[in-house]
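Every protein chain except one is present and positioned as in the full complex.
After this line comes chain A, so read on.
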Amino acid sequence: MSLILKRSQSTIPKLPTHKPFSKAQQAYLERVIRVDQAGELGANFIYAGQYLALSHKPELKPILRRMWDEEIHHHNTFNSLQTEYRVRPSILTPAWKAGAFIMGVATGLLGKEGAMACTEAVETVIGNHYNQQLRTLSNGFTDIQELDSESCSDSKTISDLKETIKVFRDEELKHLETAVEHDSHEARPYWLLTESIKLTCKAAVFTAERI
């Protein structure tokens, strides 16, 4: 406890600490926040739909509930980042809500295997997407100078964002593992189902980044 206090006291910097982002960097960060917020909103609503369709099965209920709670936490985190950083949310938010909820209910009605195959497909796309973002955040933001020293470093904004995305990516990949453990490969038609969901997710990512 005292260690934490000490740390927080010694690291209160004079704000701002870094020079402005370039326009391309700002545009990229806006995209990251917007698409991640929309994505977590989608995940939240997919689980809501699956929970609605499957919560009457006692062996599935706690698993779905645990994953859903984590998605709610992710969604809230990106919501607060969006307001803090003054990023415009995706204008299609109502469509994402409806689409994700319908996808959740539909795959839930296919049964346990269908729901798990949906989770597997979604988390595959999201995991890759987060990795891509981490790569760009590591490579594209190395040239921002500190205000007092001229040397380049990550500001707290960038390092916090990277940390958040890393944690979330690991949690999403854990969901993927859970889905595979619970027979996602038994879903029929497995290939058609997962590939079409992956395609839908990629199209949604492409759109949410832009509008």
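By our rule, a residue touches a chain if its C-beta (ideal position, glycine included) is under 8 Å from a C-beta of that chain, and two chains touch if they have at least 3 such contacts; residues count from 1.
As a convention for this text, contacts and distances are computed from a predicted model.
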Omitted chain (choose from "tRNA (adenine(58)-N(1))-methyltransferase catalytic subunit TRMT61A", "Bardet-Biedl syndrome 1 N-terminal domain-containing protein", "DNA primase large subunit" or "Ubiquinone biosynthesis protein") - UniProt protein name: "Ubiquinone biosynthesis protein"
Hidden partner chain, touching residue among A:L52, A:I72, A:L134 or A:L173: A:L52
Given A:H73, A:R88 or A:R188, the one touching the chain that is not displayed: A:R88
In chain A, positions touching the absent partner: 15-30, 33, 37, 52, 56, 79, 82-89, 91, 93-94, 97, 136, 139-141, 143-145, 147, 155-157
